[in-house]
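Note that one protein chain is taken out, while the other chains of the complex remain in position.
Here is chain A:
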Amino acid sequence: MAGSNEVNANECRMVVPLNTWVLISNFKLAYNMLRRPDGTFDRHLAEFLDRKVPANAAPVNGVASFDILIDRTNNLLARIYRPAPPNPSPATTPLADLHRSPSPDPFPVIIFFHGGSFAHSSPNTAIYDSLCRRFVSLCGAVVISVDYRRSPEYRYPCAYDDGWAALKWASTEPWLHGGKDAKLRVFLAGDSSGGNIAHHVAVRAAESGIEVSGNILLNPMFGGNHRTESEKRLDGKYFVTIQDRDWYWKAYLPEGADRDHPACNPFGPNGVNLEELPFTKSLVIVAGLDLVQDWQLAYADGLKNAGKDVKLIYREQATIGFYLLPNTDHFYDVMEEIKNFVTSNL
């Protein structure tokens, strides 16, 4: 219906800056071309279109990055971002400097899971490279961006397994243990599907006795079988449709599973009870124009009901991807919140 499409377009245009609109619309259209109705995914075209940047051991704006192989058997790569090594002398090797703690004082290690609805993007995708660099500058953190296996080629629980592998790896790296008590102060963070991964890895950590200092969930991807009010109200209005959400869940969840699978709906009918687990504290950021917000709010409620510490940030006029470009109040306010959350839980 041409009329309602126009209405959608108009509303959408009103709430985001022009360059943000161009960026996210471009993703939307490109992604539409990649998802096939039969559930397969045009991975080659996806990789071709994805804008990537190489790692750079030479500091840029005070941040250096390098790629690391965490698990040879799975080719599990991660990109590590860190504050520029202090006082590098001309004859020192990049490799040695990069593997030194950034500070003798406690510092946060943020294990970051990029978004992309489990199917898109990589750590070297430009938008995520930027975001991770931002986190380093913001918090003085070492950020580990995990190249987790994506769907539909790799379904649940591969992404969680890879996240878990990254956490375990971090816990064995001496240079990531900061402060006089040589402790790993690790935060799990992610946007969209990355937020979902952060939650599930945090559950595994709680079950296994690895202490996580905090979870940061940016527009996390959750869902369920029934259609919530926000989904119906916002379907197709701000870059995202119920149809594409359904496609991505179908591509990620096991064959035959529905959206009440605990991976998708952790506090739904098949959810795990967290009450007895030492599950970490969470910062959950919800965009008021994100159609899955009812699921995200339900998630925050679920944590509260299980007696877990959760701070909810609700940005009324924010759309998905507001954190990708530093051109709105949403961006700066939320970055400030993240910084406060990290520094106060160090």
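List of remarks:
Everything that follows uses one rule, which is that a residue touches a chain if its C-beta (ideal position, glycine included) is under 8 Å from a C-beta of that chain, and two chains touch if they have at least 3 such contacts; residues count from 1.
In this section, contacts and distances are computed from a predicted model.
When the listed names "DELLA protein", "Adaptor related protein complex 3 subunit sigma 1", "Ribonuclease P protein subunit p14" or "pyruvate dehydrogenase (acetyl-transferring)" are checked against UniProt, the chain not shown comes out as "DELLA protein". Of the options A:84, A:98 or A:111, the residue whose C-beta touches the omitted chain is A:98.
In the complete complex, the residue from A:117, A:228 or A:328 that touches the missing chain is A:328.
Screening A:67, A:207 or A:337 against the full complex identifies A:67 as the residue touching the chain left out. Residues of chain A in contact with the chain left out of this view: 2, 5, 9-10, 13-19, 21-23, 25-26, 28-30, 32-34, 36-37, 42-45, 47-49, 51-58, 60-61, 66-72, 75, 77, 79, 91-96, 98-99, 124-127, 130, 133-134, 137-138, 147, 169, 172-174, 324-329, 332, 335.
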